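What follows is a single structure, and I will ask about it in a moment.
Left out: one protein chain. Kept in place: all the others.
So that you can tell them apart, the chains are marked A and B in the order they are listed, and the count of residues begins at 1 in each.
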Amino acid sequence: MAGVAVSTTINGDHVEYLCQPDETLLEVLRDRLGLTGAKEGCGTGDCGACSVIVDNRLVCSCLVLGAEAEGRQVETIEGMAHGDRLHPLQQKFLEHAALQCGICTPGFLIAAKDLLAKNPDPTEEEIRFGLAGNLCRCTGYDKIVRAVQDAASVMRG
Amino acid sequence: MNFDPRLTNRSFTSVGTRPIRPDGIDKVTGRARYGADFNMAGQLVGRVLRSPHAHAVIRGIDTAKAEALPGVKAVITAADLPDLTNGDGALYDILDNCIARKKALYDGHAVAAVAAIDARTARQALKLIEVDYEVLPHVTDVDEAFQHGAPLINEAIFTEGLEEKPVKPSNVHKRTQYGHGDIHKGFSEADFVIERSFRTEQTHQGYIEPHACVASVSSDGMAELWVCTQGPFVYRQHCAQLLGMEASKLRVTSSEIGGGFGGKTHVWAEPVALALSRKAGRPVKLVMTRDEVFRASGPTSATSIDIKIGARKDGTITAAEATLRYSCGPYAGMWAEVGAMTAFACYRLDNVRTVGFEVLVNRPKTAAYRAPSAPMAAFAVESTIDELAGKVGMDAVDFRIKNAAQEGTRASYGPVYGPIGIGPTLEAVKNHPHMQAPLKKNQGRGMACGFWFNFGGQTCVDLNIGMDGSVSLAVGTVDVGGSRASLSLVAAEELGIDYAQVKAIVADTSSLGYNDMTDGSRGTFSSSMATISAARNAIKVLRERAAQMWDIPADDVVWEKGHALAKGEKYGNLSPLSLKEIAAQSGTTGGPIAGHSELVADGAGVSFATHICDIEVDPETGATRVLRYTVVQDAGKAVHPTYVEGQYQGGAAQGIGWALNEEYIYGKDGRLQNAGFLDYRIPVCSDLPMIDTQILEIPNPNHPYGIRGVGETSIVPPLAAIANAVSNAVGVRMTHIPMSPPRILAALEASTSAQKSESIFGKHDA
Partner (left out) sequence: MRYIRPLTIEDAVGQLAGSPGTAAILAGGSDLLVRMKGGFVEPELIIDIKAIAALSEIRETAEGFSIGAAVPCAVLGEHKSLRQAWPGVVEAAKLIGSKQVQGRCTIVGNLCNASPAADSVPALVAASARAVVAGPAGKRTIAVESVPTAPGRTSLAKGEIIEAILLDSRAPRSGDAYLRFIPRTEMDIAVVSAGVNLTLDEAGVVKTARVALGAAAPTVLLVADAAEVLVGSRLDEATLERLAKVCAGACRPIDDKRGTIEFRRKVAGVLAGRAATAAYQRAGGK
């Protein structure tokens, strides 16, 4: 099996790596680059815990090959805060206690960021359907939805 | 221990507030480290080979080809984990479940494992292991397994708890019975009797984080284990016993845990990872796939339950009886017994009998799932109670209020209750606006009650005060839902300092005394008790140090609002010393200041909840939609109300999934058909409404702050509440959980055709 040399941009930084042809972007992020914020909850695109944004599209990084990242812009949870300044969504998740165990949180934050980028003033229903690809087993989603609503309102200013 | 755990009247400063949790920042930035986020130098990848058969004798395993594959560093079978259990049957079952010895007992049962330089090599190696199976007849259904003549899973199982020891083995491990009074007399006094049978299917906790660990065994016999677990001390004990190690030589560090709900209370992969590391001489990381989690961790029981309840015309229940058959996987369990204990715990009954049967099946070993065994029993009982209320002609809430247990009631499982919350939750529901909200066509409202025990157990806490006056709190109960925040609040409360001054961590097994695991809703209850005790011990030291600084007797120093005060007029010119000031001088007054506590947290209060929900049913497709949901539960004292609400909402959501869609589906071949989140359908965000909560606070008299456990009870009422709502919406009693659309539609069609034939009969009759 021949390795694939990949040159890409992750959270604004130029990154190069060598990966196997069948290696997923999630495996590359976690095992090669030490970016363990994206989690593997299922490996089949059913839980959203590995959500990242590639060229402004929300994707499950377990359903993208590492080789496909060539020349792309990848955004992960590690790039969401600016230095020590949290993104409003991160701040509101903390304030609303929108996490319990926290394993789904990076995926939810990335998905919510993508949702608000495309729809800055979503209804509750739009939030619920927009985040349906992210499973949370702890919260019953109530506080997550409220945190996203609050963050949206802060971001609209 | 000179610690008095009784409730004292006090007002709270920190407890009851809602600060941001200490582990929050790491969790929103991706920095928090879970089971699979940890690595060690030279680490290998571990993978497990699993049985594709539900029941098969393992005649032999040939690992030669796998061992010969370049990059493979160790291959193990049961032979590498020899039986050191020394007649301890429960421990032997754990060992056999970790790696099958003579027989594979379910689809997914581990039979061998490899450690290799990377995942690809490990996967290839698994394919090269040759297992010679002799496939046996299997049984996965609880009712079929209960029958005589069913395929026998363990020939050494002779039903316990019968008057006469059976002469033949069976799949029924044990019969247990609870109750009091004379049910025959009670039923003879009833004007109405309802008898119904119910079934619930097997569900999984569905934590999003698969089991994961990194094990490292050195040649000198020292070992480390990094693992996502609800109980690092229990894991250490079991792993050490199974591997023949001294417990103190195995240091277990619990990672952040990505959900457990009871499912991370048992070892599965950890002894295997340690055995691989021991054989390979290198660290081994073992992470389960989602498919493995479903097939081979510990889901809850499937059940089959018969209920009979009688009442007089005035609404008084005269007798109640339940027969409960719970599947426990291929090993002995105590799940039906817990169901038998909880079934009628909400009610004041003169005549009650519950009988439980533990039934072995060729499915994975049953493990705890949030208030284990109680939701199924509550579903059966609360459905029957609703129907009986209708027969009597009483409102469902009033009927329950009339028969609710209260202080002094002898519980159906034995003890006499102290102050309890069932009555208050029912009154709160009766007065809740949700109960008066209008409903439209095809919509129904249901309500139901639930009970759960709480557990206390062995607990140990260290509280260290730094020279800057900040406080480190080391606890041994894993934080599954925000307990580091709640325990920091308790420490701040007791010491009289700011929440921000306290930092709580979960200690590893080499840094703290033994702690039972986080189960039985005990995390905050028991560790808060130990934290209060430790803080009081630290305060004693703080008072002594202040006395030393002032050069006065320690008995003349009291502790108030985070300060030492010199008591008495003669000390009028001494200004109070803050904790910070005392800590700053600790180096010259006797060294570090700390408080420790080791205790058994007795006196956990029981917990009750009542839920209300509205459901809409599409009568053409059987589709359901949860329109509104309300949880009312007693918390004793809510330490961090936001996280209490979180527990209420999370339990309700899990219950909703269980009630409507979640189930293990086995094929005729005994293989699990839906081992993934695609077809094991846990609720998604768009499936649920906001979940309203109401926290009641009926203090637990056996805790200094009145705290009760809050983690589990919220999953008990939903199955019944939703079944009652669906039944009210469609006019057909639903008796099989989950109420998936095909089941609802089939029930509707059956009822329609029954009505049609009735009306035809009616015409002929006329």
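The working rule: a contact is a pair of C-beta atoms (placed from the backbone, for glycine too) under 8 Å apart; a residue touches a chain by one contact, two chains touch by 3 or more.
What you see is a predicted model, and the numbers here were worked out from it, not measured in a lab.
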- For the chain that is not shown, enumerate the shown chains it touches in the whole assembly. A, B
- Touching the absent chain when the full complex is considered, from A:31, A:75 or A:114: A:114
- May I ask which residue of B:370, B:681 or B:708 touches the chain that does not appear here? B:681
- Message: If the hidden chain were put back, which residues of chain B would touch it?
- Response: 123, 291, 620-623, 660-661, 665, 673-674, 678-679, 681, 683-684, 686-687, 740-742, 745-746, 749
- Item | Chain not shown, touching residues in chain A | 1-2, 4, 20-22, 24, 43-46, 48, 51, 54, 57-60, 62-65, 67-68, 70, 111, 114-115, 129-134
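Keep this in mind: only the chains that are shown with their structure count from here on.
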- Message: For chain A versus chain B, what separation do you get between their C-alpha means, in angstrom?
- Response: 29
- Item | Complex contact set, residues of chain A against chain B | 1, 20, 30, 35-44, 46-47, 49, 76-78, 80-81, 86, 90, 93-97, 99-106, 109, 124-125, 127-129, 131-146
- Note on the structure: Per the touch rule above, chain B residues touching chain A in the complex are 18, 20-21, 23-25, 27-34, 36-37, 120, 205-210, 256-261, 287, 289-290, 480-482, 642-643, 645-646, 649-650, 652-654, 676-678, 682-686, 688, 690-691
